[in-house]
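Of the protein chains in this complex, one is absent; all others appear in place.
Chain naming follows the written order as A, B and C, and within any one chain the residues start at number 1.
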Amino acid sequence: MYITKISIRIHYALTDQMGVVYHGHYAQFYEIGRTEAIRQLGFTYKDMEAMGIIMPVVDIHSNFLRPAKYDDLITVITTLREMPVHHKILFHSEIYNEEEQLLNAGDVTLYFMESKTMTRCAMPANLKNKLQPYFEEKG
Amino acid sequence: MYITKISIRIHYALTDQMGVVYHGHYAQFYEIGRTEAIRQLGFTYKDMEAMGIIMPVVDIHSNFLRPAKYDDLITVITTLREMPVHHKILFHSEIYNEEEQLLNAGDVTLYFMESKTMTRCAMPANLKNKLQPYFEEKG
Amino acid sequence: MYITKISIRIHYALTDQMGVVYHGHYAQFYEIGRTEAIRQLGFTYKDMEAMGIIMPVVDIHSNFLRPAKYDDLITVITTLREMPVHHKILFHSEIYNEEEQLLNAGDVTLYFMESKTMTRCAMPANLKNKLQPYFEEKG
Partner (left out) sequence: MYITKISIRIHYALTDQMGVVYHGHYAQFYEIGRTEAIRQLGFTYKDMEAMGIIMPVVDIHSNFLRPAKYDDLITVITTLREMPVHHKILFHSEIYNEEEQLLNAGDVTLYFMESKTMTRCAMPANLKNKLQPYFEEKG
């Protein structure tokens, strides 16, 4: 399992007239979370695009428990529970407020694709190598 | 069953550097679809808020099949498959491009809540009355 | 002078917790206005990009008089007051609500650039030809 954490300060643009963060913006929080998850492996999603691999989102499920509010410093915890096989990768995200209440949980599935041919491909080997240690069986 | 349709032109702000609509923006398309669904009943969500009822989103599931692109005129088809019971309502959305290809399908669940007390409540009677004819059994 | 008009319905995502449209979103309204201005000439900005010409924004000035609100049907009036010379074009936008009150006025300056070389260029001839009749002196 590979788990990372990042904090995001809620700015005004993210709120709506219900006085809370607009539900559609959580997809951005998941995005920021998984980008930092990749960065903390010593690699960036930007590098991957430069290598000709893109990761389009194919599925999102998002569950809203409590609202995030203006100026909240939320924490996004991003978890990769299983080593991806083939072209598919699933990130699980949990979003907490400063009182450590769970606000939102999301699952985002992405594909690895070659941008040139727009065909699915396996996870790049250098990313795989960096992730491997987190999924090794202790025994 | 109650079905409505609305078109949206994709502007530049909605695209990302993959050259397609950013996945996080589809929640807005669903929102526009269900708002128009309510408006076509001769009622508005704005009226409902003025009456003290808000409808926070509690769950979204979104499946991405093909990308929407800049300047596409997409069609959002919003379907209410079942008459809501209690405080919960589920809208199903399908998004098509001009070639009538299905781009995206989404399910959004919302609650009816009293804004004053922030407690769940039933669907307002006037909305219920407008919807009733679409769910009457024939026979 | 070349003037066009388009209406935009304010959806929830555009509001903020002040209960009005977030100021940063007006740039999108100007964008939608000038895109439709080009479309009404029988041409699209999308065509222009396909021809290898892009139009980055280099300057925006925006003045806020009254707030736009949720569910307002605003009108964006886009005016090209002068025929562009060289690589620069300036669109003036005015935004009105349904009571015909002026909400906002904006000036957006863009450059014509060749996307391949990223160098400034003149307005494409076909766009120029379409615009010419609106700027002919009556005499």
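The rule is short, and it goes like this: a residue touches a chain if its C-beta (ideal position, glycine included) is under 8 Å from a C-beta of that chain, and two chains touch if they have at least 3 such contacts.
For clarity, every value in this text was computed on a predicted model and none was experimentally measured.
Listed by residue number, the positions of chain C touching the unshown chain are 18, 20, 23-25, 27-28, 31, 54, 56-64, 67. Residue-level contact of chain A with the missing chain is found at 9, 11-13, 27-28, 31-32, 35, 44-46, 49, 70-71. The omitted chain makes contact with chain B at the following residues, 12-13, 15-20, 22, 24, 70.
Keep in mind that, in the parts below, only the chains that are shown with their structure count from here on.
Shared residue numbers account for over half of those found at the interface formed by chain B and chain C, and the copies are therefore classed as meeting with the same residues.
Distance from the chain A centre to the chain B centre is 25 Å, each centre being the mean of its Cα atoms. Centre-to-centre spacing of chain B and chain C amounts to 29 Å, using the average Cα coordinate of each chain. Each of residues 18, 20, 24 in chain A touches at least two other chains.
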